[in-house]
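What you see is the complex with one protein chain gone and the rest in place.
The block that comes next holds chain A.
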Amino acid sequence: MSERSVHHLLENSARLHPQRIALVHDSERVSYGRLNQEANRLASFLLQQGVTAGERVVMLLENSQSYVVSYYGILKAQAVAVPLNPELKAEGLKELLRELEPRVVIVSRKAEHALRECDPDSLGISLVLVKEPGLAWSGEHARIVVWEQALEQGEPDDPSYSGTPDRLASIIYTSGSTGKPKGVMLSHRNIVANTDSIVAYLGLTERDIQMVVLPLFYVMGKSLLNTHVAVGGTLVLNNNFAYPASVIAQMASERVTGFSGVPATYAYLLHRSPLAAFRDRLSELRYCTQAGGHMSRQIKEQLIQVLPPHTRLFVMYGATEAAARLSYVEPERLREKMESIGRPIPGVTMRVVDDQGREVAQGESGELVACGANIMLGYWRDPEATARALDRNGYHTGDLGYQDADGYLYVTGRKDDLLKVGGHRIDPQEIEDALMASGQLLEVAVLGVQDELLGKRLVALAVPLDAQTPAGTILACCLDRLPRHKLPGEIRFVQALPKYPSSKTDRPGCLALFHSLGADAGSVRPQAVQPGAADEEVHP
């Protein structure tokens, strides 16, 4: 089993049930047979063009049939699939293309402009495959081929190549709040091992139908794709999450069995969607999963209230470096372990260690370190960052936490986010949870601003549910939850927190926004947030 490659998941499902629907996207319904044939045609075309094993093929595609065909087609050709955010601006894209040195780029209309601005010829790219080109292309070296023509030239049969499962399959870009983006190198073994674990603990079968609103180019979306393809299930791609009512309606009409989101997804659904009104129409919704960072207790409790009674909520934890998943809380124990990230998934071990790498006692705080067949090979062309993240103990998550008597793990914050305030080391997450518990906020970020006296002074940038709520009311709600020294000195209101495209809070962006607002605390000022202000995520 462990010798399988990622594209074997698709080939297997296409062999077992070629007629079953793999993808639903707008009015298109694509069977496993057709999907696999198209991936074969692309692989065959890439091989005809001289693409060799280990060469990078960059994908600049939104969630679509062509994304899925490209992903598996590239892997079938023994090349390395590098999906990037199609909303990257030319400057950021060029930097990544320079370090990836891809042979081929596959691009859709949305990213065409940025790619052309990068001048693919100057980057040594020899072939650009364009889906529905909207621009006039000219170039001396890079050949421009229209997607449909490439598929017509390829052969529809499964390629017969095989290779070691430890070879590089995909590079997924991730970057935290600081430093340059890092390309996480995942092998076929990493991805297949994690896929198997997720399928097992979610109990996925060919009857599962997943609503996909998360981008496939991040690791959580990648897991949704591979796990459902592995079991022969169906993925419903809906790129209209900004209009949540259309997503909820499609979940009912397609009889979706699973939905996955990050905290911001659920905050938005609870705040502004007809989820509660559709409760009786989501009769098949077997489960929801949440990962991608800490979700406040407040949101979890609301979600349990609003979801249909038969829908199980899986709270999960992971990292791009772990091919997605590391741990989860069984839905049956969620109320009891509400703040936990759960226990390791099958095939993964996790320990809490001190700065010397020694395991700490139960209940004591340390860094979470993980081992398993899913842990990355390293960061692309960055041996120093790789050496910092991987050692004999495994993958250092950078998350601080502890383990309880039942073996459940808790994350208390990021090593990098700890704020030093008047001699105390303060974790912003605890304060954010207390502020959210006021029930008055949609989202909040607690930040440290420079202070002559304290070193750092605590402040909060918040999105109020009701613009009229005075900041003092929110702070008053925290008085019995937090000691005085953890109360933010000031709350400034905005209409939205700056986010990364992964929907994670962009803390440096929040800090800049906080400073730009001036000192009239608690007033709501309309503030446009630039989409795509930064471009990566740390955890799925």
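Side notes on the structure shown:
One rule holds for everything that comes next: a residue touches a chain if its C-beta (ideal position, glycine included) is under 8 Å from a C-beta of that chain, and two chains touch if they have at least 3 such contacts; residues count from 1.
In the analysis below, contacts and distances are computed from a predicted model.
Its UniProt record calls the unshown chain "Acyl carrier protein", which is the correct pick from "Assimilatory nitrate reductase catalytic subunit", "Methionine ABC transporter ATP-binding protein", "Glutaconate CoA-transferase subunit B" or "Acyl carrier protein".
Contact with the chain not shown here comes from a single listed residue; of A:Thr205, A:Ser246 or A:Thr349, that residue is A:Ser246. Across A:Ser13, A:Ser170, A:Ser273 or A:Thr320, the single residue that touches the chain missing here is A:Ser273. Within the complete assembly, A:Glu87 is the residue of A:Glu87, A:Glu112 or A:Asp417 that touches the hidden chain. For chain A, the residues in touch with the chain missing from this view are 87, 110, 239-246, 249, 264, 268, 272-274, 277, 495-496, 499, 526, 528-529, 531.
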